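Here it is, the structure in full.
Heads up, one of the protein chains got dropped from this complex, but the rest are sitting where they should.
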Amino acid sequence: MSTVPMRTVSMSTVLLTGFEPFAGETTNPSWLAVQRAQELWEGPEALDVLELPVEFGRAAEVLNEAIERLRPELVIAVGQAGGRATLALERVAINVDDARIPDNAGASPVDAAIVVGGPAAYFATLPIKAALAALTREGIPAVVSQTAGTFVCNHVFYALMHALAGAAGDEMAAGEPAEGVPGRDHRRGPRGGFVHVPYAPEQAAGTSHPSMTVETMATGLVSIVRTSLTTTTDMALAAGATH
Amino acid sequence: MSTVPMRTVSMSTVLLTGFEPFAGETTNPSWLAVQRAQELWEGPEALDVLELPVEFGRAAEVLNEAIERLRPELVIAVGQAGGRATLALERVAINVDDARIPDNAGASPVDAAIVVGGPAAYFATLPIKAALAALTREGIPAVVSQTAGTFVCNHVFYALMHALAGAAGDEMAAGEPAEGVPGRDHRRGPRGGFVHVPYAPEQAAGTSHPSMTVETMATGLVSIVRTSLTTTTDMALAAGATH
Amino acid sequence: MSTVPMRTVSMSTVLLTGFEPFAGETTNPSWLAVQRAQELWEGPEALDVLELPVEFGRAAEVLNEAIERLRPELVIAVGQAGGRATLALERVAINVDDARIPDNAGASPVDAAIVVGGPAAYFATLPIKAALAALTREGIPAVVSQTAGTFVCNHVFYALMHALAGAAGDEMAAGEPAEGVPGRDHRRGPRGGFVHVPYAPEQAAGTSHPSMTVETMATGLVSIVRTSLTTTTDMALAAGATH
Partner (left out) sequence: MSTVPMRTVSMSTVLLTGFEPFAGETTNPSWLAVQRAQELWEGPEALDVLELPVEFGRAAEVLNEAIERLRPELVIAVGQAGGRATLALERVAINVDDARIPDNAGASPVDAAIVVGGPAAYFATLPIKAALAALTREGIPAVVSQTAGTFVCNHVFYALMHALAGAAGDEMAAGEPAEGVPGRDHRRGPRGGFVHVPYAPEQAAGTSHPSMTVETMATGLVSIVRTSLTTTTDMALAAGATH
């Protein structure tokens, strides 16, 4: 999917992933949005996109293969959160699969570890607060979310952060930087995170579900990428939840 | 606000109204959307737009004056429903004001009749089910709503239907056509209704509220106008609420 | 039902109705709550209870027969609103059936008038604001609701108000008293209204739906009956909706 056949070590790469459709849908706005973000992207970094299967295990394998191949400095996985109303900057990935519906290969793991022996969770290493501030300034609805669920989205998010933690060659990404500020110091190693998107309008038509145009999603993703590339220390902006 | 200075009896007119901002907002997407719908409109009917004040009493006066002047065959009032996720085709206007917040003139009526001696309610005389079907086909999120609230939106909706019922010179619009099908026979007299729109994305930014682009709203309004002009008997499509 | 076989003209009667189970449920908390309210009731008025079928048409017939037989001065119909979180004092009944699911006899009317030639709506003639104030004082969660939906609950509510308007021998109940204060002057004729109740805890178990114990519902219903019997002019308490 890269349109840049050769790459030098000095060329920065950003990888955006979306998912194939699932749960009876015929499209997945996450994949439409990352493709549109690629069109909107003006560099100088290369921006690659990748469509992941909605399958426990295989989604992570496809992602890991791309990370090894592309060596991106920034990876943002994007997934559909039908029923949510805004972009959601996910804060944390947890080491458990618990599926209420089967994935696209028919698997429904319950309370299975994603990485046996892995940490209970990873925090995103994106500057989610700075990204939230930028999106709000630009008029794009977004929130920080405290859970990415326990389905394939969280699975990919956890696998991504596990891969990046390994790539960093240290424990930087594992929840707790030296300064004691979770996810707020991103000076070393590739960074990654996860963004949930609402239904596209076409999916919500005929229902009372909230939706967002793919154009708005893509504009928001470009903003998140830009903020992530230019922010070394995240802002201290309250965006938590009381419960 | 009409751009057509002279008008002949054979020229059909459609009137769309929006509201000025209220409740601390600096824009009102209903007014932005009706203006954009006017730009998108391709006729042959004339489409006029009108901005109404968010004031009990005066909003209805401004609307009534425009109806008398323009003699539209179709009037759709549009208002902001912050927190709702889709276009809402309102089914019924009730004869009561009950304001939890002051209007833009500082008035907060509680349990006051809109028209003293008027009927308890009017049904919209738009083909709301046919409009819902068309919007769904076009991928624009919409629902039929069973309540327009008790603030200025419902006030204008009730006043509109009261005016059109009088203009029809009969009791057609008063809730109960001869065939016993509420709101489904619209052969005589001017027709009217109300559409609620969500927040625009810029208003929802920084919150978890759902939103819709003004372009989607406007495209939806054009669809509703077109369906209303071309449908004489509404579809029998279930779109009620169990409670 | 009544345990008082004979009745004199001087004996005031209150009638509470609940519904049989529907939509796959095995109980209906509305019927449990009115029975428990009867046990809690301390008079001096007689309090009768009646279980209505969840059937368009027949529910109204059963109710009307009881009203003719009992000549109650106050009738409160109660129904289940699965998914709502509080008691809901319904403000208005509208003259339309629009069923998304079949009733217990398999009927799914769409956009049918409840009473052909009847007014578009009736306002409850309960003092809903005084009742809300009393419930709040007593720590029982309640709201005023602007729509009772378009299923059998609204059907019964409309039929009830239509019957009471006829029984009143005038147009008092038809939405608009002489003073121009909808539903706030209840000096003449029998009064009526509708209260929606949430799921009971047993129904909500295993889901994320809100619920309320039958004891709380029944205590609330007794409070509403008491307030309705002792309030002639309703309070002017804001409890509307902006949309």
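Each chain carries a letter (A, B and C) given by its place in the written order, and its residues are counted from 1.
By definition in this document, a residue touches a chain if its C-beta (ideal position, glycine included) is under 8 Å from a C-beta of that chain, and two chains touch if they have at least 3 such contacts.
In this text the structure is predicted, and so the values were computed from the model without any measurement.
In the entire assembly, the chain absent from the figure touches the shown chains A, C.
Touch with the chain omitted from the figure is made, among A:R36, A:K129 or A:R191, by A:K129. Only one residue from A:V14, A:A37, A:A134 or A:C153 touches the chain missing from this view: A:C153. In the full complex, subunit A touches the omitted chain through residues 23, 79-84, 91-92, 94-101, 108, 110-113, 116-123, 129, 146-151, 153, 174-176, 180-184, 196, 234, 236-243. Interface residues of subunit C facing the missing partner chain: 85-86, 132, 135-143, 198, 201-202, 204-213, 215-216.
Keep this in mind: only the chains that are shown with their structure count from here on.
Taken as a contact graph, with one node per protein chain and an edge wherever two chains touch, the assembly forms an open path, each chain linked only to its neighbours along a line.
Overlaying subunit A on subunit C by C-alpha atoms takes a rotation of 180 degrees, rounded in steps of 5.
Annotation: the subunit B:subunit C pair of sequence copies touches via predominantly the same residues, more than half of the used numbers being shared. Centre-to-centre spacing of subunit A and subunit B amounts to 40 Å, using the average Cα coordinate of each chain.
Between the CA-based centres of subunit A and subunit C the separation comes to 49 Å, rounded to the whole angstrom.
Once the centre of each chain is set as its mean CA position, subunit B and subunit C turn out to be 30 Å apart.
Annotation for subunit B: no residues touch two or more other chains.
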